[in-house]
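For this depiction, one protein chain was excluded, whereas all remaining protein chains were kept in their positions.
Chain naming follows the written order as A, B and C, and within any one chain the residues start at number 1.
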Amino acid sequence: MIISMKRHSTKEEIDQVCERIRDFGYKVHSIEGEERVVIGVVGMGDVTACLESVEAMPQVERAVRISAPYKFVSREFRPAKTQVVANGVEIGGDEFIVMAGPCSVENEKQILEAAEGVAACGAKFLRGGAFKPRTSPYDFQGLEEEGLKLLHKAKQATGLGIITEVMSDRDVELVASYADILQIGARNMQNFSLLKTLGRCGRPVLLKRGMSSTIKELLMSAEYVVAHGNSDVILCERGIRTFETATRNTCDITAVALLNELTHLPVILDPSHATGKRSLVPALSRAGVAIGADGLIVEVHPHPDKAVSDGAQSLDLPQFAKMMRDLEPYVKLWKSSREAVAAVAV
Amino acid sequence: MIISMKRHSTKEEIDQVCERIRDFGYKVHSIEGEERVVIGVVGMGDVTACLESVEAMPQVERAVRISAPYKFVSREFRPAKTQVVANGVEIGGDEFIVMAGPCSVENEKQILEAAEGVAACGAKFLRGGAFKPRTSPYDFQGLEEEGLKLLHKAKQATGLGIITEVMSDRDVELVASYADILQIGARNMQNFSLLKTLGRCGRPVLLKRGMSSTIKELLMSAEYVVAHGNSDVILCERGIRTFETATRNTCDITAVALLNELTHLPVILDPSHATGKRSLVPALSRAGVAIGADGLIVEVHPHPDKAVSDGAQSLDLPQFAKMMRDLEPYVKLWKSSREAVAAVAV
Amino acid sequence: MIISMKRHSTKEEIDQVCERIRDFGYKVHSIEGEERVVIGVVGMGDVTACLESVEAMPQVERAVRISAPYKFVSREFRPAKTQVVANGVEIGGDEFIVMAGPCSVENEKQILEAAEGVAACGAKFLRGGAFKPRTSPYDFQGLEEEGLKLLHKAKQATGLGIITEVMSDRDVELVASYADILQIGARNMQNFSLLKTLGRCGRPVLLKRGMSSTIKELLMSAEYVVAHGNSDVILCERGIRTFETATRNTCDITAVALLNELTHLPVILDPSHATGKRSLVPALSRAGVAIGADGLIVEVHPHPDKAVSDGAQSLDLPQFAKMMRDLEPYVKLWKSSREAVAAVAV
Partner (left out) sequence: MIISMKRHSTKEEIDQVCERIRDFGYKVHSIEGEERVVIGVVGMGDVTACLESVEAMPQVERAVRISAPYKFVSREFRPAKTQVVANGVEIGGDEFIVMAGPCSVENEKQILEAAEGVAACGAKFLRGGAFKPRTSPYDFQGLEEEGLKLLHKAKQATGLGIITEVMSDRDVELVASYADILQIGARNMQNFSLLKTLGRCGRPVLLKRGMSSTIKELLMSAEYVVAHGNSDVILCERGIRTFETATRNTCDITAVALLNELTHLPVILDPSHATGKRSLVPALSRAGVAIGADGLIVEVHPHPDKAVSDGAQSLDLPQFAKMMRDLEPYVKLWKSSREAVAAVAV
């Protein structure tokens, strides 16, 4: 059950509602938004009686029964798609959004060249890792704060928004002071301490699906962030781990369509990690547009053969430019179908 | 290594070439086509020397070194895409081909209604199972020959080609006498006795990827059919088995793009088994067109709620009609890109 | 529901019972054993009423409600473990049974050397493939009937029972004329035509779990064989396909314990395919004994470095001898626990 309070309800009114809910044996989680408070109700009890009783209270705007284990992120709670705004750009809205850039921030020249290149092709965000999760302790671990500063420079030079990974709750504040979107990597999708901290970070979060996480688990992890106070969550399908080794991961592209049914949160696709192979990225990107993703996050490096990480899956700038051109007619179809949906909704 | 003999080589000439190859320590597999013989060479030996020696023989048209473990089906052997023709329709050519129909042939009324419905929407083949692989021995096992006869009636009524599954080498001849394309189900992808028999069946074969088969294994199974004499093989991605249970299978859509790199055989997508959920079929079908599949095989039933099998993933006729209309602009883009490839090839 | 008829019921009596069952809306499958007929009932209807009505009939000995989708093979149907007898040896009884031998029958010298070697160490069955399922059409496909004859020679020389694979329903009769146990490989676990034929083959069947088959699917495949008339089925865990590539497959050893809960059929373990690595076979074999498998099937080759297939996972004869010696104290514990179970049952 989710209860939306009327705008500008007082603390006292909210407490009254919470008390009523607890009388029915439920637990209460409330989120304070800027304009209104939303109360999440979980546990076992007489749902129908509780709903009726609470809906009758004057301070309550709406009370909805939600059958899924995730509440705030479910379509039942919010039938219309959510738009997440970062650096003035809307994700989940009328524009198909491309985020692009290198795996790692390596140096000023590299990141500026990448930023200018991808901006010129129509990307809206620059990706690039300053904190790098690496399987081996002996591999390059990222430039850390120095990398964040270089990303900031690239933002100043190009106007691109910045998306970059944060790996520890200890670094959330630091990364949030430079980035427009905080990226949570696949290995941290169930780092619950980190997810809780993101609830209070004041920045949109891009949550990558874990390598062996189910769609339900992905939504539960998003629910962590939202239940802890931050409703600006973007989901990302980046391939799952299966028996197939011909590609780096197996892109579960159907997940994009299924997530669009289950949640109102924006969903983007990472064709680079999903394939691990440069030549497959454009084809999978087309499929991503066609299936209805809200955007792409693509690895692009000015000189992939010299990249310190993920060179094999990075496009160079001319390849990225060609891909963006080739995507145009698909993006046009994407837009018409969004408009059609919007027209129906009106 | 693959050796193409000149047209109308004599048996003696072929034997000379084979002997030469064996002198280098290799094993020889030859396929007799209608016009020319092709010799596949496998084993360990001095490739360069053998190639040079054989190419110098007057009866030999071309000798190609092939690094992949699959030979005849690899792009190295045949750089241009193969067109498989069935019931006068080309698969792998300039048209995007849709095969549609119910999971099982149930009775005359059902199959005729399905056939007329899908033909009216632009499908070129009618699918429908007469021999059904069922997990439980107590489930409906198909109408067998009676089902084949009903499919034939539907063909006469609509002109649609027929694609239907064969499950045992014992039934190949029977099924081939009714069907235009023999379908090999996921569970039989490595039924090697069946694959060998298909080499001599005189019909195109649609080979579905096994639930836990790698792309390489799929190509090796196709190689079985081709090496035993039948080069008309169509591959089909239908989802693989992973830890995710939100969908019936996990569609490895990237496999379509990767297969297009590795093999010249046509590749089609089965969005019905890949998702197991009707509502996801249109979105995944769009993705299939966009990524470059040669066609779709879709479950359509006049009354899915009464279907004896796979009702949950079957579209009804109005849903199929809507999906086909919505696919049109994507198919147009597909055609332009095929023409672009063809223009480059010329 | 499963109905056991009294011994020596007449056809008429059986028909009466079947008719009664059909009156309740169910479907009927009957198995004629040597002494009595057993009737399997599937479908939807009023279970309680049907049970009561049938139990009251004089010809009926016992009527049992079975909730699992597999009926004859479930523990609910038969609480005591089944003993399968082949070549006079009981599998599923008081002795821990080892089957051993090479992957493929290669020639007379090899198979006789293997047979004598493994017999000397206490193996009761000789394994060895005459029909080989190979991923590549260019790999050695087995000696076929010639191989069966060599196995027969080895049996005459050593007294060992013979277990060998059959890959097609067309070969069942041939293989059954030489072998004591017909082995169904992982790739054929859902070759339903083959399973049906095995119902009438007159030989015990060893059914290997498919690479990506669930435990439930394995039991359903066993149910196929039993429902078609052959209750002598032995199950075999041989590793499943997962993301892990450090071993050839991932041994789902817990499946052995779970199968012992769910079914009365004997369960054996194949540590060779499960690991793909010789050095791991003895350790996994110990675990197999400890967890309560009824036996092992192990690849042993007199000269693994010269084996035409699976050399890396084959033990040589001294390694096998050492393993068998090292297993002895574990087998002793196994026997005490079987005796303890038997004592409780009495």
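Simple rule for what comes next: a contact is a pair of C-beta atoms (placed from the backbone, for glycine too) under 8 Å apart; a residue touches a chain by one contact, two chains touch by 3 or more.
Note that this is a predicted model, so its numbers are computed, not measured.
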* Just name the one of A:His8, A:Lys109, A:Arg134 or A:Arg200 that touches the chain not displayed here. => A:Arg134
* To do: Would you indicate which residue among B:Thr242, B:Ser285 or B:Ser309 is in contact with the undisplayed chain?
  => B:Thr242
* Return the single residue from A:Arg65, A:Lys109 or A:Arg187 that touches the missing chain. => A:Arg187
* Structure fact -> Out of C:Gln16, C:Ser30, C:Gln83 or C:Thr250, the sole contact with the unshown chain comes from C:Thr250
* For chain B, the residues touching the chain missing from this view -> 212, 241-243, 245
* Residues of chain C (touch criterion as defined above) contacting the omitted chain -> 212, 214-216, 240, 242-247, 250-258, 260-261, 274-275, 277, 279-280, 283-284, 286-292, 329-330, 333
* Structure fact -> Per the touch rule stated above, chain A touches the missing chain via residues 27, 29, 40, 42-43, 69, 133-138, 141, 167-171, 187-188, 190-194, 196, 210-212, 217, 220, 223-224, 227-228, 241
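What we mean here is this: only the chains that are shown with their structure count from here on.
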* Asked: With chain centres set to the mean of the C-alpha atoms, which chain is at the far end from chain A?
  -> C
* To do: Give me the rotation angle that lays the C-alpha atoms of chain B onto its copy chain C, rounded to the nearest 5 degrees.
  => 180
* To do: Please work out the Cα centroid separation of chain A and chain B, and write it as a whole number of Å.
  => 38
* Asked: What is the distance in Å between the mean C-alpha positions of chain B and chain C?
  -> 34
* Please compute the C-alpha centroid of chain A, do the same for chain C, then give the distance between them in whole Å. => 49
* Structure fact -> Residues of chain A that touch at least two other chains are 212, 242-243, 245
